[in-house]
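One protein chain is absent from this view; the other protein chains keep their places.
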Amino acid sequence: MAEVVHMIDSDVFLAFSTYATIVVLKMMLMSLMTAYFRMTKQAFSNLEDTNLVKATEDRKKFVRVDPDVERVRRCHLNDLENIIPFVVIGLLYALTGPDLSMALLHFRVFVGSRFVHTVAYVMAVPQPTRALAFGIGLFTTFSMAYRVLTTALFL
Amino acid sequence: MAEVVHMIDSDVFLAFSTYATIVVLKMMLMSLMTAYFRMTKQAFSNLEDTNLVKATEDRKKFVRVDPDVERVRRCHLNDLENIIPFVVIGLLYALTGPDLSMALLHFRVFVGSRFVHTVAYVMAVPQPTRALAFGIGLFTTFSMAYRVLTTALFL
Partner (left out) sequence: MAEVVHMIDSDVFLAFSTYATIVVLKMMLMSLMTAYFRMTKQAFSNLEDTNLVKATEDRKKFVRVDPDVERVRRCHLNDLENIIPFVVIGLLYALTGPDLSMALLHFRVFVGSRFVHTVAYVMAVPQPTRALAFGIGLFTTFSMAYRVLTTALFL
């Protein structure tokens, strides 16, 4: 990591910033998708939320679990479990001074795999589409972690 | 991001460090609040945890779901879903060299919105208080992401 001060101004760091921002924005859209499904399916977690829809009827019946809402929430949680590690390890990876082409390959494959994962999850595409997308994203992050540990190991 | 090496020593970066640390500490307090509610309401997820309260009675009945515990846990998960993106995008935003006043505005509005969100969630304040706090935080992060992507785009 000797060249780190130079790297932070580099194309690799700009590329990391771009792809990290895009994939984090994608993750944040899951919040809006959950809200959308909760409103349209009228399925809420909190009694006080039900008056976002209608305040006249017996509102307790809208505090319920809906399978479509739960599906979006599982997708969101999977994003948290995979995109955050990518951002952390990707930042450290960008500081190790990798080739731009290798760095772009890692960032593009990861971000692409997570978009495929989201579509496959929300639309319930038959397996192994989602499992493959998940695995490819995981492998990409492991590959970056390998470079960080072989370049910067200090125990 | 040309001025990034200078920015990392700047007031903007110090401000980011301060507000990011404060809002992450707030998020971590949700863990302690969950633990507190689990102890006082005697509602645990794991059988081995029940002897933290009493070891004499039939302990299996304390492995149960409590609505107040679940409320705090939902608030905590919402923090993870929103505060982590703020930290990631806020770090990259701080490196793009924004005006200090604009940066402070973003950081303060976001952190303020999350404190309001937590109080509104835990105390079940009538909507749309919580929805507004959530939306303002989301918008602040989107606004920072917009600057990152327009300043540093490298695809």
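By written order: A and B. Residues from 1 in each chain.
Note that a residue touches a chain if its C-beta (ideal position, glycine included) is under 8 Å from a C-beta of that chain, and two chains touch if they have at least 3 such contacts.
Since this is a predicted model, take the numbers as computed values, not measurements.
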Footprint of the hidden chain on subunit B, which residues? 5, 8-9, 11, 13-15, 17-18, 20-22, 24-25, 27-28, 30-32, 45-49, 51-52, 76, 80, 84, 87
Residues of subunit A touching the missing chain are 1-2, 4-5, 8, 71, 74, 77, 80-82, 84-85, 88-89, 92, 95, 121, 124-128, 130-131, 134, 138, 141-142, 145, 148-149, 152-155
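In the analysis below, only the chains that are shown with their structure count from here on.
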Centre-to-centre distance between subunit B and subunit A (centres being mean Cα positions), rounded to whole Å: 17
